[in-house]
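Here it is: the structure, laid out below.
Removed: one protein chain of the complex. Kept in place: all other protein chains.
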Amino acid sequence: MSKEYILRVQCPDRYGIVAKVSSTLNKSNLFILDSAHYGDPENKTFFMRAKLIYSKNILNTEKFGKFFERECKSLKLEWSIKEADYRPNTAIFVSKYGHCLQDLMYRVDSGILPMNVSCIISNHKDHEKIAKWHDIPFFHIPINKKNKEKSEIATRQILKDLNIDFLILARYMQILSDKMCKDFYGRIINIHHSFLPSFKGAKPYHQAYKKGVKILGATAHYVSSDLDEGPIIDQSVERVDHAKTPRDLELIGRDLESITLARAVKYHIERRIFINNSKTVIFN
Amino acid sequence: MSKEYILRVQCPDRYGIVAKVSSTLNKSNLFILDSAHYGDPENKTFFMRAKLIYSKNILNTEKFGKFFERECKSLKLEWSIKEADYRPNTAIFVSKYGHCLQDLMYRVDSGILPMNVSCIISNHKDHEKIAKWHDIPFFHIPINKKNKEKSEIATRQILKDLNIDFLILARYMQILSDKMCKDFYGRIINIHHSFLPSFKGAKPYHQAYKKGVKILGATAHYVSSDLDEGPIIDQSVERVDHAKTPRDLELIGRDLESITLARAVKYHIERRIFINNSKTVIFN
Amino acid sequence: MSKEYILRVQCPDRYGIVAKVSSTLNKSNLFILDSAHYGDPENKTFFMRAKLIYSKNILNTEKFGKFFERECKSLKLEWSIKEADYRPNTAIFVSKYGHCLQDLMYRVDSGILPMNVSCIISNHKDHEKIAKWHDIPFFHIPINKKNKEKSEIATRQILKDLNIDFLILARYMQILSDKMCKDFYGRIINIHHSFLPSFKGAKPYHQAYKKGVKILGATAHYVSSDLDEGPIIDQSVERVDHAKTPRDLELIGRDLESITLARAVKYHIERRIFINNSKTVIFN
Partner (left out) sequence: MSKEYILRVQCPDRYGIVAKVSSTLNKSNLFILDSAHYGDPENKTFFMRAKLIYSKNILNTEKFGKFFERECKSLKLEWSIKEADYRPNTAIFVSKYGHCLQDLMYRVDSGILPMNVSCIISNHKDHEKIAKWHDIPFFHIPINKKNKEKSEIATRQILKDLNIDFLILARYMQILSDKMCKDFYGRIINIHHSFLPSFKGAKPYHQAYKKGVKILGATAHYVSSDLDEGPIIDQSVERVDHAKTPRDLELIGRDLESITLARAVKYHIERRIFINNSKTVIFN
């Protein structure tokens, strides 16, 4: 009848944090099954993620929280605790290319990605059929120069109604507004089809072809208001040669995109990622 | 004036180990800078490695040891503590192929591998020149069917005289005696020129060529009395195609061997490796 | 109005083959767009694949064949020519695990794999829904100790009726009969979920876990009557560590399997693979 929790902690680095945190957990009958921590030597910030087991039924998180805060007051923690089996609600955004969407849906169906896909949102109708097949609400929200603001309002309403935890841009080719990027910072994952910071912006495969690179890449990152500049979560690469056409690069790239995005989403769901200024700390 | 230490702990897995160990350390003014742990779910064994800082000059390890043992008695620890900057003494064994030896020596000279190469031992004279260039004692111990026992006695005497901590078999083509393997278990690292468990035994590149594999590998492992079966430390691979000759595979393999062996040696020096029955746990 | 063809040639190696073949092609108004060849130095066999363009409408392959044979008689060629855009008919075999099937279907739908999936054959009913969604005939052919022979007869009838060019075993867990393996030699591609020749047979992920390997693999190969011993087409690998459970290895392995199988199928469709005794020659 015991239950598992994920604890996340972030605070100014100093001596004795692990000892203090772990002994406080013990006092609350929470025991560390698995933990990882990292102290950034530059900005002196400490990050910790722990998988805990509570030996006595269900944890009263509010009561625990008060005790934890009091005991660790001197550490100035930012922290959170959540059931390890919590399935977040996600909205997948897609445009014309469906390979990342397909791949995500397969991983959700087969239990690899423990999340609820609450809806699929697209500026095109191409992938409505996939949504139907999976019995997921599909929202067609076309976007053009005139309706951008209105579209965003509609989108936000959906996210609110469906109680969305985080957004996945699965080759969604529209740029979100600054305000949207800020409000959801750390909760929007995008897949960029190049090895960032190389080839930002449009048509990265054509850029890569033109440059004659010998290795192709894809990058999953959190979206910031700076286009293609948000904190990198994961990257993948594949060797290519001179004989590859832009079309070949695109096809090779699709596999990189699908795998890299899926991996980033998995880290996010399992609450393994901390944003550390413009970078990420990932405990895997 | 503070000094860093590496603590290694292994014990039967149970709740509360991290809390007990870390608070005991704190009481001794030892603070965790970096730590990693792992509980094997199959054999219920807990492993932990921590980098500690002692804030008060130099630690009296004997005194600390008594205190640590007493406080953590219930945990039934196997443990050790050592200065983080301890440079172990190693003996490098080599036969005809010198690429791993060359590579190791370069990494030692440039500070990448913090160890003392106390001697080079070979059944051939080919690499005496390298030893001289690096000002390292070279022992030529030829081995044939008749002198095997005598050679081992000579070898052991050298290891004892030079106070050797661990042995590196850098493409050493002689098989050590069972007794030698047992006495130095966990302290002999070998590089095998294939992706184990594929292609055990002699001429792995020829075996790989004959089999027509599309990826080539190398494996660094601890030596056990079972040939090529000791716990794997690290592996590397490289893509190959049908046009590669056995000679090509050998040349590609050399790079894999050098890099894989160097990485395994680095993990060992930094005390990151635990032997977990027939496998390894590596905190990196 | 010009049309492209793929020419495949295999013959005893000797001087002057390229010159003879290419000038004979020119005389037939067939021009080499792209070609690759390889002479195996061990068994003195020459392999060549060329992409040709015929400048005058559609090639009379019969007439060309007679001319080609006559001109190149001294070379003792085995050869074939086919339209470059020929879409072969395939039957996909699957059991319980559907990830490779899903992945293949997505690549067919999106134009990456130019083949006709003429049917899906399974010893289970789990994936009938996928077949329906894609409008592909699904045959449920259960297999047990008693009905093995009868099932094979039924299977062969389907393959004959649908004019199947080659078979894909997409995690199909039944062993084909010797006769089947021989009759379709070079036309059945299997995905084995390990880095062959390591971990043949059942439960390779459990074998890999037990051995403690640091790199996981998957292997696509032609099926021979020797289980898991047929000529290797492609392999992929991914780094893993001690903390991965057999379940983790399985999930990581699924991506390797899907990608490796898809790549092997693509090579086969594009007629890039030659079987060279127990190995493959692949021009990519």
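Order as written gives the chain letters A, B and C; numbering starts at 1 within each chain.
Note that a residue touches a chain if its C-beta (ideal position, glycine included) is under 8 Å from a C-beta of that chain, and two chains touch if they have at least 3 such contacts.
All values derive from a computational prediction rather than experimental measurement.
Asks: Quick one: say which of A:32, A:75, A:232 or A:261 touches the chain that got left out.
Replies: A:232
Asks: Just one of A:5, A:64 or A:195 touches the chain that is missing; which is it?
Replies: The one listed residue touching the chain not shown is A:195.
Asks: Could you tell me which of C:44, C:87 or C:239 touches the chain that is not displayed?
Replies: The single option touching the absent chain is C:239.
Asks: For chain C, which positions touch the chain that isn't shown here?
Replies: Where chain C meets the chain not shown: residues 15-16, 18-19, 22-23, 25-26, 31-39, 53, 55, 239.
Asks: Against the chain that's been left off, what residues of chain A make contact? List them.
Replies: 38, 41, 195-199, 210-215, 217, 231-237, 241-243, 245, 276, 278-282
Asks: Even though one chain is hidden, which residues of chain B still touch it in the full complex?
Replies: That gives, for chain B, the contact residues 98-99, 102-103, 106, 110, 112, 133, 251, 254-255, 259.
The definition used in the following text is that only the chains that are shown with their structure count from here on.
Asks: What are the two chains with the most C-beta pairs touching?
Replies: More C-beta pairs are in contact between B-C than between any other chains.
Asks: Where in chain B do residues touch at least two different other chains?
Replies: 38
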